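Pasting a structure here, questions to come.
The complex appears here without one of its protein chains, the remainder shown in place.
Presenting chain A:
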Amino acid sequence: MKGDRKYIFMFLFPSALFLTVFLYYPFFKSFYLSFYRTKGFFDKKFVGWDNFERLFTDKLLGAATLHTLELMLYVLLFQVGIALVLAVLIEGISRFKDFYRTVFFFPVVISGTAISLLFVLFYNYNFGLLNNILANFGIEKIFWLDEGNALKAVAIPTVWHYVGFYFILFLTAMSKIPADYYEAARLEGIGAIKRTTMLTIPLIMSDIKVVITLAITGTLKVFEFVWVITSGQNGSEVLGTYMYKKAMVDQNFGYGSAIAIYMVIFGVLLALLANRLLKRDEITY
């Protein structure tokens, strides 16, 4: 169409401006800052790879990385797992589907901070809901947020929060499978379990891959659950909270930026790895 170039420019410009000023420029600036030792915003000194060398000797960062990986394991196993199971199960029923779909999504719309606060009330040693239950059964109270439990205690709300999200994504993927595939399976006398493992799951494999990628990158962004429930204490520090502490609490912008760059690279590598491991031929129908 005549004059299209003008419109392309005009329509893309505002978004491009926003992304450049608040995303691309800060991203490269972070990269730049990661080569500096900083004191506030005004005093900085080029230190080469120092911050990155420090990354590899920083024991706390190593611990935070391991905790994040452990959290990721729970997320992949339980969050994605439960979502898939629920999606497969709900295909097998005819009534109340809308009800389940609606309530499964409840946690997704609630803020992580509110959920975290809710779990603070659950885990409280003296008066929390869990120890209340134990007390009713005459069992001794438990420190839910001590060294051995803290990370798992944070993992539970983290997992619970987004099951509904992936559940809906799986349902959507499954609804794209043509009905005659199932009809054929039924005529062949294939049972429900076999139908799920041999038909449904292979057919939605590309969507499972997307969900796994989202889950991996999502876990790297976990912040509020850890911050509100444990503040990263007792072996529950994750990369997000550690970066926040270094960059914002200690105001160490250079090292904080180096951690952020590390997180991005780590995330991309994990996502690539997952996609490689799950490599299959794409199915189109």
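Details
Here is the rule we go by: contacts are C-beta pairs under 8 Å (C-beta built on N, C-alpha and C of every residue); 3 or more make two chains touch, one makes a residue touch a chain; residues count from 1.
The rule we apply is simple: contacts and distances are computed from a predicted model.
The complex includes a chain that is not drawn, and of the options "ABC transporter permease protein YurM", "Glutamyl-tRNA(Gln) amidotransferase subunit A", "(2Fe-2S)-binding protein" or "glycine dehydrogenase (aminomethyl-transferring)" the UniProt name matching it is "ABC transporter permease protein YurM". For the chain missing from the display, the contacting residue among A:I93, A:A179 or A:L277 is A:I93, taking the whole complex into account. Touching the missing chain, out of A:F41, A:F56 or A:F137, is residue A:F41. One chain of the complex is left out; on chain A, the residues touching it are 1, 3-5, 7-8, 10-12, 14-16, 18-19, 21-27, 29-30, 33, 41, 82, 85-86, 89-90, 92-93, 96, 99-114, 116-118, 120-121, 124, 126-127, 129, 132, 160, 163-164, 168-169, 172-173, 175-176, 192, 207, 210, 217, 220-221, 223-224, 227-228, 239-240, 243-244, 247-248, 253, 256-257, 259-261, 263-264, 267-268, 271.
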